[in-house]
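The block underneath contains the structure these notes are about, expressed in structure tokens.
Heads up, one of the protein chains got dropped from this complex, but the rest are sitting where they should.
Letters A and B name the chains as they come in the text, with residue numbers starting at 1 for each one.
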Amino acid sequence: MSEQSNSNGYIIECQDVNKWFGEFHVLKDINIKVKEREVVVVIGPSGSGKSTLIRCINRLEEHQEGKIVVDGIELSNDLKNINAIRRETGMVFQSFNLFPHLTVMQNITLAQRYVRRRPRRDAEDMARQLLQRVGIPEQANKYPGQLSGGQQQRVAIARALAMQPKIMLFDEPTSALDPEMIKEVLDVMKELARSGMTMLVVTHEMGFAREVADRVIFMDSGRIVEIGTPEHFFENPSHERTKLFLSQIL
Amino acid sequence: MSEAYHRPDETFYIAPKEPPPSRRPPALTIGPAGWLRKNLFSSVRNTLITVITVGLMAAFFYELVTWSVAKAEWNVVNNTMRLMMVGLYPVDQIWRIELMAVLLVFLSGLGLGVWGGNARGFFIIALMIIIAALFIPIGAERIEPPPIRFLITPTDAIGPVVFVGDKDDTVRLLVEPIDDNAIANETSPFVGFIENSPGSSSSRALWNNAKAQVVAGTLDLTNYNLQLTVQLLDRSGKVLDEQLSTPAQRTVNFEFKLPADGWYYVQVLRDETGEAIYETVDGIQLPIAPARTLPNTGYAWIRINGVETMSSQVADVEQRTKTYGEVPAVQCPSAAECRRLLLEENTRFEGARSFSAFLKTQLDPFLQEIIVSLIVGFAVMLAAYSIGNFAKQSRNPSSKKAVSRVTIIGWIIFFPLSWILLSGFKDPDSVHPFLRLPEVAQSLWGGLILTIVLTFVSLTVAFPIGVLLALGRRSKLPIISIFCILFIEVVRGVPLITILFMAKFIVPYFAKSMSDTELLIRLLVGLTLFTAAYNAEIIRGGLQIIPKGQIEASQALGLNPFATNVFIVLPQALRAVIPAMMSQSVSLFKDTTLVSIVGLFEFLGMIELIVNGQQIYRPYQREAYLFVGVIYFIISYIMSSLSRRLEESGAGTVRKMRKA
Partner (left out) sequence: MTAKYSRTDDFFVNTADLSARRPPPRSQNAAVQILQLPAVIVASYLAYIGGTIFFWNLLNDFPAILAIIVKILASKVGIHLDSLDTFLNIFIVNITNVVEAGWLGFLVAFPYIIYSVANGLYVQWRTNIPIYRNIVFLSDITQSVFLLAVIVGLYTLMLNVKDNTQIPINWNVVSRRFSVEVSEGPDFNTELTWLKDIPLVGDSLANVNVLRPGTATRALMTGVINTLRAVLLALVFSTLLGIFVGIGLLSNNWLVRNLSTIYVEIFRNTPLLVQLFFIFRGLLGVLPTSPRDAYKLGDFYLSGRGLNFPKVLTTDTYPYFLVSVIAGLVVGIYLWRWRLKVQDETGKPANTLAWFSMAFWGLGAIGLGLAFAVGGSPFKLDYPVLDRFNFSGGSRWSSGYLTLVVGLTLYTGAFIADIVRAGIQSVSYGQIEAARAHGLTSNQTLRLVVLPQAMRLIVPPLTNQYLNLSKNSSLAIAIGFYDLYNVATVVQNQTGQAVALFAILMGTYLVISLLISLLMNMVNRSMRLKTR
């Protein structure tokens, strides 16, 4: 699928990415490199552009300047590229965005059947496996409205995984959940990380970052302020802004 | 109460072991008295309002009921029932319409059973109506047909009155001379039929004229003499009985029993000679009437009892001719009034009829027309509902799926199928010898069936167009959205009737092939575009409810825009707007009345044709319009209460996601 082989083993590469909403400069000179099988957590105050960055990677938002390369495919106005990239990335949203008029099983198999062109049996088998993996195999025939928040988010994760993506993007997956349910979703994400999936997670869960992340990116006002390993980041931050931020939340 | 307990304002208090028995609320606050007090008489102002309203309502209803029972002539509805329901459809092909109606009822019943809730109330009400309809005619016993009166004036000649009678019917003839000024001062004295000649020659007009003259003093009825011979003749002109009205014996009253079925006529002759009249008995001439000294010009009412006015319906005329033969030719005393047939178009009911007369002559024919279809419809609906309900509640989920699939497929093929059924084929034998459906031109369609066809076809065809327009309006491509917005706003900003006129006059210009198109097709095009624009607005509301995140999620999954719309957006949007669409359908149903202005005879147009186009029914416009209003009201009310139930059952809302 990739037109050029991965350069240096980086699966996501952003070079000098700039984005404006009208006159408002929302992403300023973003440079990120994410390796395969790496778990990168993006943290920062609200309005810092973290969600926008994630959404630019699978073309839910368009960047005006700079270059984004995912799995060797450059993100541009090329329809084929966009579709290919969307197939390679799976996204989990803050508000779950499950389709309320379809059952859980149908939610997970819909894209498989119409995008990946899998036959229904195979799609359902894959769906059942994934539901088992996220821990709710018995909810297959229920409607999303009948599930709790944590269960819905896990179904959303299963739905994204069903497309067998190479990268999973998480846009504040636990921000809309009650505290009791955050743990179950984080457990799924930890298991996912352990199994070797490349993950780019925007979250406020510092515990998760400390435990699972390979690297932490701190963004503020649209620019990347600091990148580091969790130990470096949480024990020994360098930038003033990082120190200020951490002092307010920890 | 076991023991006295301490008042609660002391420092210590211990409740008794057992609680005091519960007491009923004060008598005037519960029960019917309480209800009255709360709802109707709660305050002075309220009481006043209640009293005034009750008074007004009582007066209004009293007027309404007495008018409809005693004075209104509902036969305008009974006689033209077929016209109103199916228009000018050929009589021998009406079975096709009946088949279509049965299918429609069956599919509705199925749908109601599978998806509807509890419809038991509806069936019980329908059953009660049918039972009432079956039993009312029994309560209405055979009554005397109202009398028929003619006024004899000094100058007018009275032609023979021709009627039909059965064997052993008793016909009573009464001549009541008016020789008393006091009688002239009374108000119109009669209940029954009077002839309906136009203008000044009708009995009513002449009577009013004479009354005015008596009151003014220019006419003295006591000055007149009257010498009439009233004869009853049979078809061939043979006098069966006659009696004389003479100055001595002014009032003539004779009964006659008809010997056989057939035509008879009553003839009134004025004796102009003025000579004495003698009768020969045993060879002796006995004077019956002396020579007349006063002019033989007086006023008299001739009243004929026991004879019914005859229907002027073509079918009935044919039946009558078959049974009794052609109308006999009779001698005319003058060219002016040659013959008066006791036809319903020549007579008019005046006065007030009794309730049992109302039952027998008005309600009974109406019920006879509809009872068969009511019973058949009820049975079919019940059967279909039971099937649907049974499938819905059965354990096997696939049976419910099968029945709902059958229903949906049934509805989808119903429309083209019914169109073919109604219009038939140009060459009936070409398709299949079994399917002999001769063509029925669309100009012959009319009545309630046409209204239903217009509504359903517009709804069905406008639906996909409306969806496309709504999606186009929200499109990001500016040219498409501008075009859709312009179209929707222009079509919604002009009255429907201008669109229909445009459709009628301008559409033929658009393509040569369409100038021969039937008016129905042209108006359907206009109606469909109009409905599509309104539907587009409704669907747009539904599209707006869908959270943007869903579209993003499906994009993130890689679904292309077409699949996103078909699988994600439209199912939710359409489900959300079902109640609004139903109320739009009710609006459309009411708007189909406008095609009557443009020349298509649907239900209202048919009524217009009947009531304005035909002389005999012209006085009965109020009854006709009331009937039309009631029918429209019933259908609209059923549809809107259905939609209200749908809305309450939650089918209309987007399925809510539980908040985390």
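We take it that a contact is a pair of C-beta atoms (placed from the backbone, for glycine too) under 8 Å apart; a residue touches a chain by one contact, two chains touch by 3 or more.
Keep in mind the model is a prediction, meaning the values are calculated, not measured.
Engineer: Touch as defined at the start, partner being the missing chain; which of A:29, A:61 or A:191 qualifies?
Structural biologist: A:29
Engineer: Would you indicate which residue among B:133, B:383, B:626 or B:642 is in contact with the undisplayed chain?
Structural biologist: B:626
Engineer: Out of B:375, B:506 or B:521, which touches the unshown chain?
Structural biologist: Of these options, the touching residue for the absent chain is B:506.
Engineer: Just to verify: which one of B:498, B:544 or B:615 makes contact with the chain not shown?
Structural biologist: Within the whole complex, the residue contacting the unshown chain is B:498.
Engineer: Name, in rising order, the residues on chain B that touch the hidden chain in the full complex.
Structural biologist: Within chain B, the residues touching the omitted chain are 38-40, 42, 46, 49-50, 53-54, 57, 476-480, 483, 490, 493-498, 501-502, 505-506, 508-513, 515, 586, 590-591, 593-594, 596-597, 604, 608, 611, 621-622, 625-626, 628-629, 632-633, 636-637, 640.
Engineer: To test your reading of the contact rule: which positions on chain A touch the chain that is missing from view?
Structural biologist: 18, 20, 23-25, 28-29, 33, 39, 64-65, 76-82, 193-194, 211-215, 222-232, 238-239
In this text, only the chains that are shown with their structure count from here on.
Engineer: CA centre of chain A versus CA centre of chain B: separation in Å?
Structural biologist: Chain A and chain B have C-alpha centres separated by 67 Å.
Engineer: Can you list the residues on chain A that touch chain B in the complex?
Structural biologist: Residues of chain A touching chain B: 58, 60, 83, 86-87, 89-91, 93, 95-101, 110-111, 114-115, 143-150, 152-153, 156, 159-160, 163, 176-178, 181.
Engineer: Which positions of chain B touch chain A when the two form their complex?
Structural biologist: 547, 549-550, 552-560, 563, 567-568, 571-572, 575, 654-660
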